[in-house]
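With one protein chain removed, the remaining protein chains of the complex are shown where they sit.
After this line comes subunit A, so read on.
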Amino acid sequence: MAMSSSLLWAVDIFGRVYTLSTVGQYWELCKDTQLEFKRVSAVKQCCWGIACDHQVYTYVFSGDVPIRYQEETYENQRWNPVGGFCEKLMPSDRWQWSDVSGLKHQQLDSFTLPSPHWEWESDWYVDENIGGEPTEKGGWTYAIDFPSTYTKDKKWNSCVRRRRWIRYRRYKSRDVWAKITSHDDPERLPDPFNDISIGGWEITDEPLGRLSVWAVSLQGRVWYRENVCHHNPEGSTWSLISTPGEVAQISCGSYDLLWATLWEGQAIVREGIDRNNPQGISWSTVESPSSDNGIMHVSVGVDVVWCITKDRKVWFRRGVNSHNPCGTSWIEMVGEMMMVNVGLNNQVWGIGCDDRTIYFRQGVTPSELSGKMWKAIVCGRESDRSQTGSSTSLLSAGCFFTDDIQNQTNTVIQGDADTSSDTELSSIPTNLSSTPPMGAAASSASSTGSQAAGAPASVTVDPLDSDQGEAPAASASDEKAHLESRKSTNPTPSTELQWTNIDLKEAHRHAVLSVSTFTETSSLSSLGMFSVGAEEQYGADEHPLWAWVSGGGCLVDLHSPLKWFAVPSGLSSSVQSLSLSITPAQTAAWRKQIFQQLSERTKRELENFRHYEQAVEQSVWVKTGMLQWWRNWKPHKWMDVRVALEQFTGSDGMRDSILFIYYMYHEEKKYIHVFLNEVTIIAEVLKEGKHSFALYTPERTKQRWPICLAATTEQEMHDWLSLLTMSCCESRRIQGPPSHHAIWSVSCKGDIFVSEPSPELEAEPHPMPCDQMFWRQVGGHLRLVECNNRGIVWGIGYDHTVWVHTGGYGGGFIQGLASSADNIYTQSDVKCVYIYENQRWNPVTGYSSRGLPTDRYMWSDASGLQECTKANTKPPSPQWSWVSDWYIDFSTSGGTDREGWQYAADFPASYHGHKTMKDFVRRRRWARSSLICQGTSWLHVGTDQPFVSISVGAFFQVWAVARDGSAFYRGSVSPKKPAGDCWYHIPSPQKQKLKQVSVGRTSVFVLDKNGNLWYRQGITPSYPQGSAWDHVSNNIRKMSVGPLDQVWVIADKVQGSHGLSCGTVCHRTGVQPMEPKGLAWDYGIGGGWEHVTVRGNASQAPRGTVPSESPPEPMESEGSGRKGQAERSRTPLMVSERQEVDSNAVNC
């Protein structure tokens, strides 16, 4: 059989068996539909299953090669003087008809077909061959006596002769389910079967098509099917394999791995399986990863083991191989599954706990056996086309799962790596119960007056009604809601499960590390938006609900894309680009070669001739254009300005540039100018929906008043941005990728900036003021970024995906001019855009979209100040494209009613999720997800890290914060053993929930959710966990501790002389070895900063000398000298009471 494509097998909850081809897009109903099945286990050539009658069946594919078996028997004769050769044999002789050895009596008519699945190909005939040579007619071969060597020639002393009779039988039950009948002693016959797993064909390839078939009976006994091979697809008999307990389920890998689960919740592992002993020898026991929840299901591959515990959590077993089939430790994976199945190449499929959708584990490679994320298989069934949607099937499906759904409200497959399954997840119903109301509400969205349509729709699904409010809320990313719902549904209090060691060998307590999501960070909220309410959902009756999946015959070729995941059109290009035949590695190699050849050419052609005159003289180049400028004087507004960038080339060949902005002031021509070598940052900002960017100098940073310029088109803005960025870099002689010491930062827009630290930055007593730091943008889009001082930089996207910096630079808008092509990859990120639908109550019509004249827009942003309709709201920028339609967001903080509404007395007010007598207005939030795809220097990394924050110190101390806000220390991490061995739980300070951790050389700082910064006391080499938390400051949004133990933070609010900025980069001064907590704060760039990391900066200040530049004098205009600064920063960050936020800060 040509196996260019292969099949994934699955059973739906009605017992119908479907297959999905690796090149197909539809589930096809198994050709033989006579039977309903509970379980199937497939390999390439066949599939075994347990039907609803608890009998075992095998389904053998038809193929070009017939399955034939040659029966043979020998006719033996002895010569006697009377009749010559005749049937009369001596009493000591063998039977007249026997097998080849003569020991077994075998008459022609004693042969019967082994099962009804066979048919005779022909009648018996004589084999007229011996050892490949033709015999004389009749096929006799002669010998002196039995047993002996037979020859085809009759000699004088030939006393006996024999000939071979042959008959072929052919296996006929192909492409149908063939019941496995047993001729065993009825006493020993297995009781009805419960589970089956086949594999083991790689243990030995003799005989052809040999398979290990393992089955579990209802009484918990394990059976091995003997002699299953190509010409005996049914095998012969069942052998009982003794087990240490009652077995619930079994899984057999393609090679020598065999695991089973016991009813008690442990796993047992078969040892000693090899060529000579495919049944193995003995069992070892492996404990469940969770002490409270035993193992329910296990599946093994070549050298991987996945399991599901009774709480439906998914676990991956590390360190499994032929020599150690038990592996070493469990890692919790994202998602809640009914079952998982490991197929060929260790690829993994699972069935979602709530949605009964089949998920494919993406990114499983030999180097990353645990894969990257679950991706829902969204394929219709061939049969759907002819089926009419029937409400009965919906109801029966719903009833079938009532219990499941009520117990499991967590509908999303969430996690840092996994929410990146973004659009895939969004396009399928995530929860059966939430589907009908969501779909109805979404479809009624276009006309606000028709919510009535939504209500009756939701009534029809009565049995599930109780869930409708709860499920969507739980699936939201709003962490609080999420946690609460988990608490409410999880029978075990989460506090008891807070932490533990996931390594079974070292600890007795077992980890229940909750799946990671991110905590909210300030302005950008709610991230799990894809889980809820995506439109284009299938009706529940159209969405197949799966019970079992088997990928043992499914060969997923990593290089040919599957068409199983209905890809939104917006995604196709990026997907396509990944599937192109030329790999990034190839491109990189070519690029290197080309670059090398060019360099060689330059060397060859220029080296000895540099003194030659240049043919073209360098000159001044001016770029001019019309932009808008956010003018300096009140009332502040945009005004048209002429802008000119003059570029000079100095005698040293370096370029410098001045930016002139010409404007009219009271009909008088004026201008301001900026030397680009003084510019500290050029950042894209979103100001009044314009394509605008801000330009800071140290002076303007102090004022919190950048030069804001806007272009008419995004392209024009990018042209200016890249030109200005280039010019800044050139004038500061910065080029190439960021250094290992670079300070990385992410703005609230997700833009990434790096700053190359100078040695003076940490110089005491007069460090370089951090408002003088130059930040340049690196392409890409991230939510947070972390690095160490060895050039390792990791980031996490808005969709919780993890990215690693490849050492390239540029990308994004910096394409072409200032970027490397090497190490540029497609980065994608998904972000939600929210708009609000506002309504006011009036006595006539009730709630309607008719507001008061003073009211906000009926479709607005969160503030109500901007009109945002569904039609006019655009993705965050043109680089983003929509990947979903608008849907109601039920995860808004404060809660919503069933239709997503939140009520309040008036706009603006605090909203609550239920209507009261005092409420006259209501609003609901609509969300729409958008996707950005750009070439950047970030490479996607899959992970199942269940933490929200992690940090690596100089001595490989790994600290992390889990989603529940507790801290962990990882023991025994070293360069040789980067994974360490186990986690130690560190209690949070004063019951605070932590959200971030940062580890310097020795210092460990954590940040809690209330903005308090804590220092870990009492850390010593022998006691790296430390002893207690010390409070350092409040008003902190993010922090970063450098390799010199320097401390940098993003402060929530900082008062400048002209305005207040939120999200400000600040530097802790006075940090000394004996004073690791430092003394005061110094304020740097700010307004809209989300995150900073200085973990790359290990540049030591020149010792004992004052930096060559004179220490920064206090700015006169600033009105607060160092003394004042020291005063005000002695204590935690001070903020003015005035809550007015400077509109000129880099707001996003």
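Everything below uses one rule, namely that contacts are C-beta pairs under 8 Å (C-beta built on N, C-alpha and C of every residue); 3 or more make two chains touch, one makes a residue touch a chain; residues count from 1.
Here is the rule we use: contacts and distances are computed from a predicted model.
The protein name that UniProt records for the chain not on display, among "Autophagy protein 5", "Dolichol-phosphate mannosyltransferase subunit 3", "DSBA-like thioredoxin domain-containing protein" or "3-ketoacyl-CoA synthase", is "Autophagy protein 5". Screening A:614, A:863 or A:1022 against the full complex identifies A:614 as the residue touching the chain left out. Of A:726, A:904 or A:1066, it is A:726 that touches the chain left out of the display. Touching the missing chain, out of A:281, A:594, A:672 or A:905, is residue A:594.
Across the interface with the omitted chain, subunit A contributes residues 572-574, 576-577, 579-582, 591, 594-595, 597-599, 601-602, 604-606, 608-609, 612-616, 618-619, 621, 623, 647, 719, 722-723, 726, 810, 815-822, 824, 933, 935.
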